[in-house]
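The block underneath contains the structure these notes are about, expressed in structure tokens.
With one protein chain withheld, the remaining protein chains of the complex are depicted in position.
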Amino acid sequence: MNTTDIQALLARIDELESRNALRDLVSDYCHGFDKRDWDRFRAIWWEDCVWDIGPPFGVFEGHEGIRNAVYEVLYPFWRETHHLTTNLRLSFETPDIAHGTCDVDCMGADVEDNFLVVGATYNDRFERRDGVWRIAKRQVQMHYFNPLPGARMQGPQG
Amino acid sequence: MNTTDIQALLARIDELESRNALRDLVSDYCHGFDKRDWDRFRAIWWEDCVWDIGPPFGVFEGHEGIRNAVYEVLYPFWRETHHLTTNLRLSFETPDIAHGTCDVDCMGADVEDNFLVVGATYNDRFERRDGVWRIAKRQVQMHYFNPLPGARMQGPQG
Partner (left out) sequence: MNTTDIQALLARIDELESRNALRDLVSDYCHGFDKRDWDRFRAIWWEDCVWDIGPPFGVFEGHEGIRNAVYEVLYPFWRETHHLTTNLRLSFETPDIAHGTCDVDCMGADVEDNFLVVGATYNDRFERRDGVWRIAKRQVQMHYFNPLPGARMQGPQG
């Protein structure tokens, strides 16, 4: 293989690794938020990020804004959440800028013990800076946000 | 590395990339159908494809058949759908023919405002032609198809 071939090969492997790194960010959003692991959750975002959740919650910016969203807005509303993300579709604008779309099904209970189901799509902008991939912007498109009447969310021995 | 080693290495990288391409097709089925993006949806299918949904919907062939299924059968039934595919299991018959099995959880509302939940398995045959992967056949095995009595599907401010 000549140098050009090797560079092309390394670029392909780099993209394969980037796809895994981006998939990990999308997973860590769920694990960090649902398991209330702030360090994991914060680590997915760039400091100058935007988290545009939209109604009924709002738009939040930077690590401080995200911390406020989590601790002042979302956790006071939700007693527990279980986000399941699927259908992750990635595309690369450059080797260091990527766009993602995935769907989420979230089941949770609010602090008043209602069993809620939420369906949404996340549209993400990812940026790699100094070799590290993080989320620059996540925009949430909410499809539905409903109680399941009569259902309760409780543990197997609850 | 000698030529044989390099060929083996390139074949491994090719399969890694093929797996991502196939995963993208499976995701685009959901994004294309649910977000009513016909160009995205059609692009996942070969012109001589088969989409065997089975009861209660039927079997559809070719782009024209798929267009009919979508616009004449499915969208008139569903007001909105939210497909979540997981558990994608791929195997390669050759470098250009692959088989996939994945599971789907679909939550949706029909045009009469019933909240429906559907569980199914997709069995897929993928073919790569002239370097492009698309679906040659998707066979749907429906497990359940039920209303959730009392639930409504509506937006966060609905």
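We call the chains A and B, going by the order they appear; numbering starts again at 1 in every chain.
Everything below uses one rule, namely that contacts are C-beta pairs under 8 Å (C-beta built on N, C-alpha and C of every residue); 3 or more make two chains touch, one makes a residue touch a chain.
Everything numeric here is computed off the predicted structure, so don't read it as measured data.
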Which one, A:D24, A:D48, A:E64 or A:E93, makes contact with the chain that was left out?
A:D24
Residues belonging to chain B that touch the chain removed from view:
1, 9, 12-13, 16, 19, 55-56, 84, 86-90, 101-103, 105, 117, 119, 121, 142-150
List every residue of chain A that touches the chain not included in the displayed model.
1, 6, 10, 13, 16-17, 20, 24, 26-28, 30-31, 34-35, 80, 82-86, 105, 107, 115, 148, 150-158
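Basically, only the chains that are shown with their structure count from here on.
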Compute the rotation angle for the C-alpha superposition of chain A onto chain B, expressed as a multiple of 5 degrees.
120
With centres defined as the mean C-alpha position, give me the chain A-chain B separation in Å.
23
